[in-house]
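Okay, so here's the structure we're looking at.
Only one protein chain is missing; all other protein chains are in place.
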Amino acid sequence: MKTIILRTASNYMLPLLLIFSVFILLRGHYLPGGGFVGGLIASIAFVLHAFANGLGDTRKLLHFHPGFLMPTGLALSFLSGVSPLIFTGEPFMTGLWYPEHLPIVGNLGSALFFDIGVYLVVQGVTLTIIFTISEST
Amino acid sequence: MEILLAIIIGTLYASGIYMILRRSLVKLIIGIILLGNGANLLIFLLGRIAKGAPPIIPEDSKVFLDAYSDPLPQALILTAIVISFGLQSFAIVLVKRAHKVVKTDDLDEMNATDEYS
């Protein structure tokens, strides 16, 4: 599937899709959206790039093995889950919120970090699986 | 609306079970996907459908004033979708590897584990 149209388009689509995925991730803060969907969109961006330019190029673009995203994301989610245990002594997964309203970001809470973790894990899992499938053909 | 959903769910379950009973590995996976979707729709239907009634309490009151659509089934379905996404992608990788090693798509020929040894 190495057509010139798809290749040119994918170069512009990749940053756009990544920005869109981050937008979806942050919007999930209060509105519909969230880490899972954002992660899927981000991984679709890379899969599209891999379709257009071949797997090798995408790997080079990523610099590291996508599998590494899994423990990083899990660790982030895990830490946001146990943070109430450590800081306030409330049960596991209780939402902690920064009391002030921050400009641009809005209210900051542990839920956002949980979602970022999910975002990374979903990307890691999806990319690992798709790379494994398309590599061994 | 309920009748329509019920028919769709029934069709999904029936076709899913039919596909699972086929001998081809790929059809087996299609069957599993259909069954999973049927189960998700079933949760959606059994959470009671209330059209145009978001589960938001008005500002000047403390309880719901009217019948509202239940938000929980959607959370459950989302969880179930995520899980079945993982399971299905694993299933596809597994089937691909099995096909490469066993060199057949026919479940009836996969009987190395039943050999009497």
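A and B are the chain letters, set down in written order, and residue numbers restart from 1 in every chain.
Basically, a residue touches a chain if its C-beta (ideal position, glycine included) is under 8 Å from a C-beta of that chain, and two chains touch if they have at least 3 such contacts.
Note that in this section contacts and distances are computed from a predicted model.
Of the candidates "Multisubunit sodium/proton antiporter, MrpD subunit", "Transport permease protein", "Copper-binding protein MbnP-like domain-containing protein" or "High-affinity zinc uptake system membrane protein ZnuB", the chain left out of this view carries the UniProt protein name "Multisubunit sodium/proton antiporter, MrpD subunit".
Panel shows chain A; residues 67, 70-71, 74-75, 78, 82, 84-85, 89-95 of it touch the chain omitted from the view.
The set of chain B residues touching the chain not shown comprises 20, 25, 28, 32, 35-36, 39, 42-43, 45-48, 70, 72-73, 76, 79-80, 83, 86-87, 90-91, 94-95, 97-98, 101-102, 107, 110-114, 116-117.
Please note the rule applied: only the chains that are shown with their structure count from here on.
Distance from the chain A centre to the chain B centre is 24 Å, each centre being the mean of its Cα atoms. Across the complex, chain B is touched by residues 36, 125-126, 129, 132-133, 136 of chain A. Looking at the complex, you find that chain B touches chain A at residues 78, 82, 86, 89-90, 92-93, 96, 100.
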